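With one protein chain removed, the remaining protein chains of the complex are shown where they sit.
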Amino acid sequence: MIAGENLDPRVKLIIVMCLSTMGVFIHNISVLFGILLISFLAAVIFGARVFTIVKKHKSFIYLFIAISIMQSIFSPSGASILSIKGVSILTMGGLEKGLIMMERMSVVLVSASIMTTTTTRKVIQGLVQWKIPYEVAFMTSIAIRFLPVFMEEMRDCLTAIQLRGIDLKKIPLKKKIQIYSYIFTPIVAGTFIKSQKLSMAMETRAFRAFPNRTSYLVLNMQLQDYMFITLSILLTIAVIIVSSLYC
Amino acid sequence: MTFPLEVSELQFRYQGSETNILRGVNLKVKKGEILALVGLSGCGKTTLCYCLCGIIPHVIQGDYKGKVLINGTSASEMKLPGIATKLGIVFQDPDTQLFAPVVEDEIAFGPENLCIERDEIGKRISEVLKQVGMERYRLGSPAILSGGQKQLIALASVLSLHTEIFIFDEAMSQIDSEGKRSIKEMICQLKNLGKTIVMVEHDFENLDIADRIMVMRNGILEPYNGVLK
Partner (left out) sequence: MEENNNIPYIKMQEAAFRYPKGDFVIENTSLTLFQNEFTAVTGPNGSGKTTLGKLIVGIVKPDCGSVKILNRDTREMTLGEIGKKVGYLFQNPERQLFSMNIREEISFPMEIRGIPKEKIKEKVDEMLETFSLTHLEGIPAFKLSRGEKQRLAIASILVNNPGFFVMDEPTTGLDAERKKDLSELISNLQDKGIGMVVISHDLPFIKQHADRTITLSGGKIIDDSR
C-alpha cells in the first residue's frame, strides 16, 4: 500500500517498538485489546499480509494458548469457574490474566509483521545510518540471507541419517539423542566451510579495506517520517501513563 | 616487457602439511590472453589461484617462497584491497560468493568497500549489468537466480572493481550448458577488451575458448600435451 512504501524503514521499526512496548507495559484487558486492534490496523495499512503471516506461525499461536492456559491455572484469583474435587482449577481472575497474556503476545507478533513490508537491506541501511557499526549490520544481513540455506542443510542431514535405515519414531530417547549428536558433525562442518568460502569472497572484493565505506543506498527521512516517529512516541507515552493512572 | 601476471619459482606448503603442494611454479600470462589450467584434483590449481589473488599469503598462511607479480608488483607486498582493484576472482560455488539481499547491493559491495563515490558506483552498476546482460535483475534477489545467472552476477561484482585480470576457478562446474555458454561468451568478450584471463577447468569441453592450456603436475606447470598424470 502507498503509505507503507513511502515510509522510511526506521519509522516502521519505531512503530513496532512502540506497539510492543505498550503491549508489555499495559495491564488492562480492554486497553490491550484496543492496542491489538491498532496493531492489526497498522499492519494492514502498511500492506503486511497479516493473516498469511499468522497462519504461517500457527505453532506460535498454539504456544500462546498453552502459555495463557498455564497462566490462568497458576495465577488464580476471584470467583471459581471450574473446580475438580473442591480444588479451583480455573478462576475469573486467572482467566483474565491468561487472556491478557494472549493479547500481549499477539500484539508483538502482529506488530512485528509490519517489518515484512520493508526489505532487509533497507532496515540494515537504516540501522547503519543510525550509527550501528557496519560489521554488525552486515553480519546480521548475512545471517538472514543464510538462514534458509542452513535450515535446508539441516533438513537434508536429518533426511540422510534416516535414510540409513533409522526410524526416528521407533528408537528410544537415549539413541535419539545420539542421532542428533551425529547430525551435529555435518552441520558444523558445512557451516565452517561456507564461512571460509564467504570470507574469501569478501576479502577478494576489498572488504574492510578502509575504516569507513561509502554506501550506494542512502535513506533520507522526510517530514512525514519525523512526524510519524514523534506522534508514535508521544502517543505511546500518553497511553501508558493514562492506562496506569486510570485503569 | 611487464606481463599483467607473472609467477616466478612459486613454492607453497600449507601449515601442518609435510609436502609442498606448489614446487616451483613459473608462469607468464600476456595481456588479452585466455590461459586454461588443468590438472587432477588436489594437484594445486586452486592453491595457485589463491596465490594469484593474494588469499595466500594474506588470509591463508603457510610456507611461501617465490614471487607472484601483478603488473610488476609483488602480490605479497600489496595489501588485499590493492590486489582487488587489479585482479578479480570468480569461485566455483555461486552460493557462497553472493551474500547481499539484492543484486544491486552485491555489485555495489566492492566499490563501497573502496570508498568510491556514490554516483560513480551507480554508473558502474548500470555498466556491468549491461555487460553481463542482467539489467532487468537489478533489484531482484540473487537467491532466486539460476546457477548460471548467479555466476554472471558474481562476475559483475568483480567487474565493478574495474580489474584488468580475471581468474575463474572452476566457475562453470555447477552450471548447466545454457549457463556455461553465457559465461564463455563473457570470457571471450573480456578478452576482446584486452583483459587477461586465467581459467581453471576440469571440463575439457570448456577449453575451446582458451589460447593456451597448461597442466599442473607434481607441483609445477607444464604445457598440456593431452595427458593429465
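Which chain is which? They are A and B, in the order written, and residues in each are numbered from 1.
The criterion applied here is as follows: contacts are C-beta pairs under 8 Å (C-beta built on N, C-alpha and C of every residue); 3 or more make two chains touch, one makes a residue touch a chain.
Computed from a predicted structure; not experimentally measured.
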Considering the complete complex, of A:182, A:210 or A:226, the missing chain is touched by A:182
Of the candidates A:151, A:193, A:227 or A:242, the residue in contact with the absent chain is A:193
Missing-chain contact, candidates B:11, B:76 or B:174, resolves to B:174
Residues on chain A facing the left-out chain by the touch rule are 153, 156-157, 159-171, 175, 178-179, 182-183, 185-186, 189-190, 193
Residues on chain B facing the left-out chain by the touch rule are 39-42, 92, 146-148, 170, 173-179, 202, 204-205, 228-229
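Note that only the chains that are shown with their structure count from here on.
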Here the gap between chain A and chain B, centre to centre from mean Cα coordinates and rounded to Å, is 40
Given the complex, residues on chain A that touch chain B span 119-121, 141-142, 144-146, 148-149, 194, 197-210, 212-218
In their shared complex, chain A is touched by residues of chain B numbered 50, 53-55, 58-59, 79-81, 83-85, 88-89, 91, 93, 95-97, 99-102, 104-105, 108-118, 121-122, 125, 143, 157-158, 161
